[in-house]
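For reference, the structure discussed in these notes is given below.
Just one protein chain is left out here, and the rest sit where they should.
Order of writing sets the chain letters: A and B. Residues in each chain are counted from 1.
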Amino acid sequence: MNKFKKSFDRMVRSRNFSPTIVTALIIAAFLISNALIYMVYAYTRSSSSTVEQEDLSISDAAKEVLDEAKSAGKKITVTFCMSEADIQNHDRGSFVYRTAKYFENKYSPNDDFITLRFANIYTFEYDDPVIENGVRQRFDPTAYQKVKRTYASGSNDKEEYDEYVISTSTVIFECDVFGIAGELVKTNTRVVSSLGGAYADFFTLDGSNNITSYNGEEYFTAMLYWVLADAHDVAYFTIGHGENPSANLYTALICAGYYVDELNLRKSNVPDNAGLVVICNPKTDFESSTNDDFPSEIARLADYADKGGNFYVVIDPVAKKLPAIERFAAEEFGISIKADADGNRFMVKDLNNSISVSGFTGFTLAAEYADTELGALIKDKLSEYGENIVVNDTAALNCDESLGASAILQSSSSSGLDVGGRDASAPGPHTLVAYSERENTYNESAKMVFVPSIYLTANDVMVSNRYANKDFMYSIFEVFCDEGTMPYGIDCVAMQEERLEDLTFGTAMLYTSILMAIPVAVAAGGAAIILRRKNR
Amino acid sequence: MLAVFKRELRSYFTGVVGYVFMVVFLVVAAAVFCFTTLFSMSADVTTYFTVMLLFSAIILPLLTMKSFSEERKLKTEQLILTAPVSLTGMVIGKFLAAYVMFASALVFTSLYFLLLIPYAITFRVAVLFGNIIALLLVGAAFISIGLFVSSLTENQLSAAIGTIAIILGFLVVGLLSSLIPSNYVARYILDSVSIFSRFSAFTAGYFDFSAIIFYISLSALFVYLTVRIYDRRRYN
Partner (left out) sequence: MIKAENLVKRYGSNYALNDVSFEIGEGEIVGLLGPNGAGKSTAMNILTGYLSATSGSVSINGVDILEHPIDAKKNIGFLPEQPPVYPEMTVIEYLNFVYELKGCDLDREAHINEILSVAKLVDVKKRLIKNLSKGYRQRVGIAQALVGDPKIIIFDEPTVGLDPKQILEVRNLIRTLGRRHTVILSTHILAEVQAVCERVIIINKGNIIADAKTSELTKTIEGGYRYEIKICAQPKDVIPVISALGSVKKIESTGAKDADAFIYIVESTPGVDMRKQLFSACSSNQWPIIGLSAVGTDLETIFINLVDRSEEVTGGKKNKTRRAH
């Protein structure tokens, strides 16, 4: 190196090249070569990476159900409305395709328990020809535009149908059930038409319709359950009071095996086939008395309760009070929202157990299972899936045990209550979600689950694999329908990978203080060293 | 060269400069880290490194401002230049001392991201590494610019300001290049020299080898220029 420099210097001196010129040349060479290398790089740069999908994470319970179905001789067909090549290249469809393939490979690598088909909805042809009984089958999309419902309870004489629009991103699940002699008894059908966008049902979308996560495994499993079951209950969402049921709740109900419909209590009674009435975040109160001959909404609900109905009620504690519906819950089921003499609600706060979840304002609490029968049952069931359930902006509930009310979910013992913005000096635990079951006049039990918070099913918590909110929902639904199979504990694949979860505010503060302490230590050490030297 | 390196590194810690640098760096790094990750509930390394890049542009000139200025002022450079040490050896020794300070602070504070692993859904280690390497290299470039400017003047403040000015100059070049339409050669040249815009490739997660070559050659260029300045002074 030195030799090179020396001969370089000698050359410079001997040929009278001014070193300034040489330096200028070197700078120019630097600029040009960099520009060239940059151009080459810019040309050859490839596109960004895609999200990797990992292996199936379906739970043991899910596997059990499938094993059982297999041994009962049922056969499942999943039909895609795109060619296999097309769906593999579809940015969303490829996920669903991979999930379907995994299922096929895992559960029926060598048999036809699960069969995948790829059809063309315009030519009515399948990708691979389907031959049954020597006859080549054609795909008829029109056959799926109207699918008959089979109700678990209630009137079956009135035939009701679900109507679907068949598009290229529709997925059709069918299950053939065979009799003892091997004859085809019936075929259960479920159409996933993804109205909200291509394959949208398999994904969770945010407000701007961007994908936040892929929960296709769970949805796929739920659809398999759907077609494996013969009949389903209906969950009715009340309308007419400004309710806006969250999409997550809606999807959760479908995955739980319900048909979902709307119910306008001003116009009709609660139908017989109602397995569940969902009152989701009403803004105005229910009518409790009318001058007409028609019964009021509350009367209709009371009627349903008397026949042994199930209620799932979500009230936003921050919004306006709704005396009629709250009175209904209190008088019929013994659940009421804690409030002071002026009617201000008691809101639960818990600084020690605050977990930050992005998108939530204020603090988010970690909830615990209550020490009641149902609470313990759910806790036990969910123990393998995770314990963290988070809620936010929630009020505390009163449970009247004489009416059969008890807590399922409660806040920690270090929690407290705020009322009207001031601390109420009320140490926890406080009931966050309550359940009530009571026998009615006909000796049938009516059940209610009351949730005084609209955040239990918020997007961020539902797509998280760490929080058990979704599994908690399923366990609640299982309480309502005795024979349901719920897709518990199936992870979703997060698209927004960079979120942190399960980090409590306290831990964050702890880390911050440790990290800030380091420079303080350095400064102290430095000061000591310098002071010692100063006087030498 | 080793002697110069050791002495310089020692002087950082027997005087106030080294500690001030370390403490300020650690405080800012901890603050930025906590804000952009813990309190934003995100494992995104991008924001942190972008901020640390800008911070480095300000604090590294303060670290290098005394490197040569003081030697000129105290005339201690006479000792080094009459000793059996090559000019290049002297410059590189100083460079390494400042660089070791910077690199150790940077790598140490980057370890903070390990805290996030238990809470992150996916933690892209490759992106973290890419960013660390990129910032290490940009830091080398800043330090070499700082050394160069420091060798031009006896006044430490002028050295610091001059260095920041040159770094800002690169920033301006990067901004100006976006005014030139895409297919002109001039744009490529300006883009290729822009320290800041080439860093953005790393924050986006790509590993841009051509930028690495750029940063290394930029550092080498300024080290060379510093040596040339001293060589020229001998004749004048």
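As a working rule, a residue touches a chain if its C-beta (ideal position, glycine included) is under 8 Å from a C-beta of that chain, and two chains touch if they have at least 3 such contacts.
What you see is a predicted model; the values in this text were computed from it and never measured.
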Chain not shown: contacting residue from B:Q78, B:S104 or B:S178: B:Q78
- prompt: Hey, which chain B residues sit against the chain that's not shown?
  reply: 2-4, 6-7, 10-11, 14-15, 74-86, 234-236
- request: For chain A, enumerate the residues touching the unshown chain of the complex.
  value: 6, 533-534, 536
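Methods note: only the chains that are shown with their structure count from here on.
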Message: How many angstrom lie between the centres of chain A and chain B, each centre taken as the mean Cα position?
response: 46
- request: Could you please specify the touching residues of chain B with respect to chain A in the complex?
  value: 13-16, 18-19, 22-27, 30-31, 33-34, 37-44, 86, 88, 112, 115-116, 119-122, 124, 185, 188-189, 191-193, 198, 204-206, 208-211, 213-214, 217-218, 221, 224-225, 228, 231-232
Statement: Counting only contacts in the complex, chain A reaches chain B at residues 2, 5, 19, 23, 26-27, 30-35, 37-42, 45, 48-49, 356-358, 465, 494, 497-503, 508, 511-512, 515-516, 518-520, 522-523, 526-527, 529-530, 533
